[in-house]
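Every protein chain but one is kept in place in this view of the complex.
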Amino acid sequence: MSGETPHDRRDVDGRADVEIDAEDDGGLEAEEVEARVGLSYTLVQLRRDPTALAGLAIISVSTAVAIVASIDALLLDYWLTQTFWYHPELGPHADTNLPPYGVSNQYYDASRSTLAHPLGTDFRGRDVAVRLFYGTRIAITVGFTSTVIGLVGGTLTGAVAGYYGGWIDDVLMRGAEILYAIPFLILVIVIVSVLDPQRQNALLVAMVGVGIASMPTFARLIRSRVFSVREEEYVEAAKAAGVKDRWIILRHVIPNSFAPVLVQATLQIGLAILIIAGLSFLGFGAQPPQASWGQMLNKARPLLIPNPWFSIFPGLCILFTVVGFNLLGDGLRDAADPRIQN
Amino acid sequence: MGLFRYATRRLLQAIPVLLGIATITFFLSNAVPGDPIDIMLGPSPAQEQKAAIRAKYGLDRPLWLRYITYLGDVSPIWLSTVDGFPYVAPEFGVDLGRSIHFGAPVTEKIKERLPVTMLLMGSAFTFALVTAVPLGVISAYRRNQPTDHVSRVVALVGVSTPSFWIGLELIIVFSFYLGWLPSNSLVMPWNLPPAADQAGLLSVEFWRIAASHQVPVLQHLILPTISLGTLQMAAITRIERSAMLEQLSQDYVQLARAYGVRDRKILRKHAFRPAQLPVITIVGLNLTTAFGGAVLTETVFSINGMGTLILTGVLNIDYPLIMGTTLVFGLIFVLGVILTDISYAYVDPRVSYGDQEA
Partner (left out) sequence: MTSKNRDISMDRRKILQGMGAATVVGLAGCQIGGNGNGNGDADGGTLQFAQAKAPIRFDPITLNDVPSSQVTGVIFEGLYEYDEATGHRPQLATSEPEVSREGSRWVVELEGAATFHNGDPVTAEDVKYSFEAPFDEETENASEVDMIDTVETVDEGTVQFDLNFPYGAFRHTLHRAVVPKSVREETKQTFGEDETPSGDEEIFRFDPVGSGPFEWVEWTQGDNVRVQRHDDYWGEERPNLAEIEFSPIAEPTTRVTSLENEEQDVITDVPPDLWTTVEDSDSASIDQSPGIGYFYLAFNCKEGPTSDPQVREAVDYVFDMDTAIENFVAPTGVRQYSPLPRSTAEDWEMPLDEWRQIPHDKDIGEAQSLLEDAGVAQDYGFRIIVPPDDKRENIGVTVSNGLQEAGWDASVQRLEWGTFLQQYITGSEDDYNMYTLGWSGLPDPASFTFPLLSRADEALGQTNGTYWGANSEAGKEASDKFIEARESADFEERQPLYQEAITTMLEARVHLPAYNLKESYGVDNDVSGFTSHPAAGFKVFDENNNTSVQ
């Protein structure tokens, strides 16, 4: 976690923790409010929130870029980029380590910089702008995929634990606690080393690893919501009518806990992007010549002094994208929690 | 339930968790492909020698036996077989094994590295708390005013920036271009120069040397602290702000206002303390994530701490080292969470040491 994190591990509103640990301590009131609002209310609120909309805009742009890049890479074999631009993984396109347009570095002065490579070239002469463009694809993909893994796995675990309670709850929650107690950057590093020593699919493994590592967060969140939903009349009624447990969990319990999970998931995507960038930086995520931001930062390390530009842009890209998810997450949270509304 | 009983109960509950961590790390690290002996010997080891070394490290025994032995070694108390099965005797003490890469006991390596990481993390969290708490409070108090906006933007950017990237850019600017601060390793406050020893503990000279030694200590700490602490700072600011807002919207605050109590006083006397609960939780929970951040920060700043130690373990397929370091991380985390829970009471007397596990 590239240290990254946490704000939000449990804090859909900073309050979640208190509720889990010091149960019922004034929490009930909030739960009632929560039940009343639900998902649609949240989304309606969102439309009035400029920061959330800004976040949504950033995410839309990034996702659009990622989709274009993915289509190009998977379906067109880089035809699009190669025709109008440069291949992101093959080089060289130009001299190595060119500075961005209009500035200089230790190798070249500003007169050598060119608009053909607006952000300069890397140590292998590849265009930095094209690689950043393609990096979006990896960032967005890993962010969404790993979060979906964590969300699905964590939601199911948490729902089952919360609904059944008793020893099932104990076992599952202990398991979550164990996963939680191992620093998860390290957990993922070990998982990558174990499952993919050749690093052929390191990115995929890292993605799954981050997903697994984020499961406890979702599990705890869902579990605390389930505790309250469980007691709702309609759930009692369904139970009495002999509806199967599985059905009750899927049909009633999970949908009713959806708003806070959505908030957490949005924040988690940003977090996952940060973590995978950190993993790639350490060499356990994206592998060369893949164009990923973390990987680019790794390659920028030996060049920090002669070509500092090269290290600046990938970092800004990460920052920009993650800010997008955090803005949206904040917006969703405020919208979901009427008490903080004006 | 009293504090003592509660603490004991929590500690007992921690045992299965620690056991689980030991189990996971054991099987995970043993599943790491690659032969540590190959790495140790380099590309062309003599085969007979290899077998002998494997035996020395116990790598020739079946996995389950190694697992049992390992559990026995890491547990403070364990029954071990003496001279074959029927005779058992209690075995005391913790043994994390011997690092294959360093050829030294893992506990020794950890004793050497842990203080370094603790110093780094302590410094990062201090920095984070000292800046974040006031920032969060002011932000909540001056809600939707310029101060609030600035602090929210700072916090937003802080939680969205990769810590290692901050580190890299700090090195370029402050170490290379400006040459103000060192960019590598930490100096331990207690590693005094030899002159101090000669002077003797009671002399004025000793304290003068000790004091001036703290200058390089601080210089080395500044950049890594900012790199690791920014994220925590931002995270805590956000929590602090929302917790304060929540408190300020409580009925008792409204009531106090209605009675004409000054805002500043409400803030100081009533709202502040309960708002610290989530902050404490986050600090406790963020211990693990900060350890992850420490791996990156230590890598960027070439600090020989636990983070680089664990990376060395992974890269060299050094099972005992991976297992030992992970276990220690787990232990610290579990203790951190327990301490967090206990400290609730000091902040908010309304929290009782009840069955908080729900």
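We just call them A and B in the order they show up, numbering each chain from 1.
Throughout what follows, a contact is a pair of C-beta atoms (placed from the backbone, for glycine too) under 8 Å apart; a residue touches a chain by one contact, two chains touch by 3 or more.
Values in this document were obtained by computation on a predicted structure and should not be read as measured data.
Peer 1: Considering the complete complex, identify which of B:137, B:267 or B:311 is in touch with the unshown chain.
Peer 2: Among B:137, B:267 or B:311, only B:311 touches the chain that is not shown.
Peer 1: Can you tell me which of B:176, B:207 or B:252 touches the chain that was removed from the display?
Peer 2: Reading the full complex, the residue touching the unseen chain is B:176.
Peer 1: So that we can see where the missing chain sits, which residues of chain B does it touch?
Peer 2: 33-36, 38-46, 48-49, 52-53, 56-57, 98, 101-103, 105, 112, 115-116, 171, 175-176, 179, 182-188, 191, 299-302, 304, 308, 311, 315-317
Peer 1: What residue numbers in chain A mark contact with the hidden partner chain?
Peer 2: 90-91, 96, 106, 123-124, 193, 197-200, 282-283, 287-289, 298-299, 301-307
By our rule, only the chains that are shown with their structure count from here on.
Peer 1: Provide the C-alpha centroid distance between chain A and chain B, rounded to the nearest whole angstrom.
Peer 2: 23
Peer 1: Note which residues of chain B are touching chain A in the complex, please.
Peer 2: 16-17, 20-21, 24-25, 28-29, 31-34, 156-157, 159-165, 168-169, 171-172, 176, 228, 231-232, 234-235, 238-239, 242-243, 245-246, 249, 277-278, 281-282, 285-286, 288-297, 299, 310-311, 314, 317, 322, 326, 329-330, 333-334, 341, 344, 350-351, 354, 356-358
Peer 1: What part of chain A is in contact with chain B in the complex they form?
Peer 2: Counting only chain A, the residues touching chain B are 1-11, 13-15, 17-18, 20-23, 25, 174-175, 177-178, 180-186, 189-191, 193-194, 197, 224, 227, 270, 274-275, 277-278, 281-282, 294, 297, 300-301, 304-305, 308, 311-312, 314-315, 318-319, 322-323, 326-327, 330, 339-340.
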